[in-house]
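The complex appears here minus one protein chain, its other protein chains still in place.
Our next item is chain A:
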Amino acid sequence: MNREIAVVAFAQTDHRRTSDAVSEVEMLMPVLHQVLERTGLKTADIGFTCSGSSDYLAGRAFSFTLALDGVGAWPPISESHVEMDGAWALYEAWVKLRTGDADTALVYSYGKSSPGSVRDVLTRQLDPYYVAPLWPDSVALAALQAQALIDAGTTDEPALAAVGARSRADAEANSHAQLRGSVPQGDYLVRPLRTGDCPPIGDGAAAVVLAAGERARGLCERPAWIRGIDHRIEAHGIGVRDLTDSPSTRLAAQRAGAYERPVDTAELHAPFSSQEVILREVLGLDDRVRVNPSGGALAANPIMAAGLIRIGEAAARIHRGESDRALAHATSGPCLQQNLVAVLEGDPR
């Protein structure tokens, strides 16, 4: 079945270093209520619900089941979960809507990184035989990638610092962001990456409502139509890959139709400054494209929600009439291992 799907509403929390006072579902619920209010839908009206989160952030098995309380997960709800960033939950919901099984979908994701040490937690997603026993943390792996770029002459430390500075300056306009304005570049965390090249560690949640065809027009004045969406993965062995390139992003972008016509906005999920350098090159984004007007992941990186937020931010610019054709990208895994690209468009004005 060939039906057009659009993002019709987006909401996110304020992203903060800690959120001790609330549980995951307590953090998530206001965001769920906001997207529903924006569309006038009630939980019982939603055709399909899909969420993204990770047990390793909470340190508890099946932690997503508690968050389900927030969506009225009562029969006959149609519901699913991905142990991934919410961008992949959105992909699953998009497939569900494309099949015609549902007309509307609620997609949400959340991450509380504050209870644990996220650099150590993320080592648990690595190859358990050859890599995880060495406990290489997420910053160390990103630093290897950054050094590979520097060795290749693609970037240098001042250029990386400029990426962080621009992101946090742009985040001035984003009241949800965790780091805003002038932020010191700081000391090396793992050389060549300094604090300013790395994402803040924080807690947050986001939610999106998708709708198909005429239903979308009824729920949103200017729906953000998903013209294409695709996700690809690379070899899990880091030493097998060319860390200065991102063939999976290139392929996903191609399959999503990103190269067919220029975009005016790109929301890139680049938790490390060096990763933005790679993504800009691979996606062919020149200075005419507004990159990460939200501040991106360097301003707020709630793990498991930051990718969904890229899609939400891109869609919201279309809703507001600030963009006509936007690209949204999400990543997961070390050194841009997995990449998702979506192309969103508003109706012609």
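In the analysis below, a residue touches a chain if its C-beta (ideal position, glycine included) is under 8 Å from a C-beta of that chain, and two chains touch if they have at least 3 such contacts; residues count from 1.
Following the convention adopted for this analysis, contacts and distances are computed from a predicted model.
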From the list "NADH-quinone oxidoreductase subunit F", "DNA-binding protein", "Ascorbate-specific PTS system EIIC component" or "Hydrogenase nickel incorporation protein HypB", give the UniProt name belonging to the chain omitted from this structure.
"DNA-binding protein"
Sort through A:P136, A:G164, A:P271 or A:G312 and give me the one touching the missing partner chain.
A:P136
Residue of A:L32, A:C50 or A:L160 in touch with the missing chain, whole complex considered:
A:L32
Which is it among A:D101, A:D120, A:E172 or A:E214 that touches the chain not included here?
A:D120
Considering the whole complex rather than only what is displayed, give the residues of chain A touching the chain that is not shown.
20-26, 29, 32-33, 43, 56, 58-59, 66, 68-74, 114-117, 119-121, 124, 128-137, 140-141, 143-148, 151, 188, 190-193, 235, 237-240, 243
